[in-house]
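Working notes for the structure below.
In this view, the complex is presented without one of its protein chains, the others remaining in place.
Order of writing sets the chain letters: A and B. Residues in each chain are counted from 1.
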Amino acid sequence: MGGSPGGPIDRGQHEVEDWERLADAINAALGGKGLQTTDQHRRAIESLEEYRDLSYYERWVAATEKLLVEKGVLTSDEIDERAASIRRHWGEP
Amino acid sequence: MTFEPGDNVRVLPSEKPGHVRTPGYLKGKAGWIESLVGEFPNPEELAYGFSGKPERPLYRVGFRQADLWDDYEGPAEDCLYADVYEHWLEPGEGAPT
Partner (left out) sequence: MSGHHQHERAGRTTSPYAARIRAIEALLLEKGVLTEPEVQDSISYMEARSPANGAKLVARAWMDGRFEELLLSDAKAAALQLGMEPEHPAEFIVVKNTPGVHNLIVCTLCSCYPRAILGRPPDWYKSFEYRSRAVREPRAVMREFGFEPPEDVEVIVHDSTADVRYMVLPLRPLGTEDMGEDELVELVTRDSLVGVNVPRS
């Protein structure tokens, strides 16, 4: 990344959304309980195939999910199911 | 500690796979030891759930920007500092052997 060509820097600041605050908090809480480390999370982010296509906190969520599944704490299926149910509740497809 | 402040060093050009905290643009580059930051568990191992022990020395290493980039636009004095683990460094040119 360092030294690669790059375009102008977008200096806009998006308003941090609640889900992004939650992503931050879940990450910190898991770290605080010794269930994951910063280095594990960084490694998980770096290994995401979708790295370039995701926004900053989307990468965080994807990496947290990857670690939780790796550690056998949650399964992708149950996350899928619950996420779908939440979206239905919000009136989203 | 292998290195002292002022020592010339070179960053290893290693292409080791996995999680590393040595950026690509520094690999193979010559610089100098500015200071020892301290000793920390190895992040390359922590990243995979290992203990990272024994802890490794971490140094602040200085580089001349003109040595890092062929097209650097700025005075010769401009520098860059990065934090590099000892196991990524070897003695550089002009270093005592």
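Definition applied: contacts are C-beta pairs under 8 Å (C-beta built on N, C-alpha and C of every residue); 3 or more make two chains touch, one makes a residue touch a chain.
Quantities reported herein were computed from a predicted structural model and do not represent experimental measurements.
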{"item": "Positions on chain A contacted by the hidden chain, ascending", "value": "1-14, 16-19, 21-26, 28-30, 32-33, 35, 42, 45, 52, 54-58, 61-62, 64-65, 68, 73-74, 78-79, 81-87, 89-92"}
{"item": "Residues of chain B (touch criterion as defined above) contacting the omitted chain", "value": "21-23, 25, 37-38, 40, 43, 58, 60, 65, 68-69, 72-75, 77-85"}
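The criterion applied here is as follows: only the chains that are shown with their structure count from here on.
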{"item": "CA centroid of chain A to CA centroid of chain B, Å", "value": "29"}
{"item": "Of all residues in chain B, those that touch chain A in their complex", "value": "18-19, 23-26, 43, 46-49, 52, 68-69"}
{"item": "Footprint of chain B on chain A - complex, ascending", "value": "1-3, 37, 39-40, 42-43, 46"}
